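The block underneath contains the structure these notes are about, expressed in C-alpha cells.
Yeah, one chain of the complex is gone here, protein chain that is, but the others are all in their spots.
Now for chain A:
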Amino acid sequence: MKTNDVIFQTTTKVVLFIIVMFSIFLFFAGHHNPGGGFIGGLMTSSAIVLLLLAYDIKTVKKILPINFLTLTAVGLMIAVLTGVGSFLFGAPFLSHTFDYFELPLLGETELATAVLFDIGVYLVVVGVTMTIIQTIGESE
C-alpha cells in the first residue's frame, strides 16, 4: 500500500528553509557567540536528512546534485589553504587576521580570515555526514 505523505512533505517544504537559515545563522555567529562551522554543518545536514525522510534518495539527488565526498575534499582543501595562505605573508602556518570593512547593506562589519577556515570545517561536516547517511541508506 502506498502511503500518502502530503502533510509531511508540505511541512518539510516550509521547515526546511527555517532550518537552513538557522544553520547559516549559527555558522556566522560562531566568532562571538555560540555556534561555528561544526554545529552549522550538522544543522545543514539535518535539513538535508529531513528532505531524505520526506522524499527518497533519488529525488534528493535530483534536488541537490552534489557529490558529498568531493564536497568534503573541497572543504579540507579550503581549510588547509587558509593555513598555507599565511606563508605568503611570512607568518607561521595558520596565522589569522581580521579587520573592519564598510560593506553595502551590512555597514561596518568585522571580517576575519578564521571564517574561511570555518567554511572548510562547515563543508567537511556537511560532506561527511551526508556521505555516511547516503551510503548507509543506499546499501542493501
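The definition used in the following text is that a contact is a pair of C-beta atoms (placed from the backbone, for glycine too) under 8 Å apart; a residue touches a chain by one contact, two chains touch by 3 or more; residues count from 1.
Methods note: contacts and distances are computed from a predicted model.
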{"item": "Chain not present in the shown complex, as UniProt names it (candidates \"1,2-phenylacetyl-CoA epoxidase subunit A\", \"Polysulfide reductase NrfD\", \"Phenylacetate-CoA oxygenase subunit PaaI\" or \"Na+/H+ antiporter subunit D\")", "value": "\"Na+/H+ antiporter subunit D\""}
{"item": "From A:16, A:29, A:76 or A:133, residue that would touch the chain that is not displayed", "value": "A:76"}
{"item": "Candidates A:34, A:92 or A:107 - the one touching the absent chain", "value": "A:92"}
{"item": "Per the touch definition above, residue among A:21, A:63, A:84 or A:112 touching the missing chain", "value": "A:84"}
{"item": "Residues belonging to chain A that touch the chain removed from view", "value": "69-70, 72-73, 76-77, 80, 83-84, 87, 91-96"}
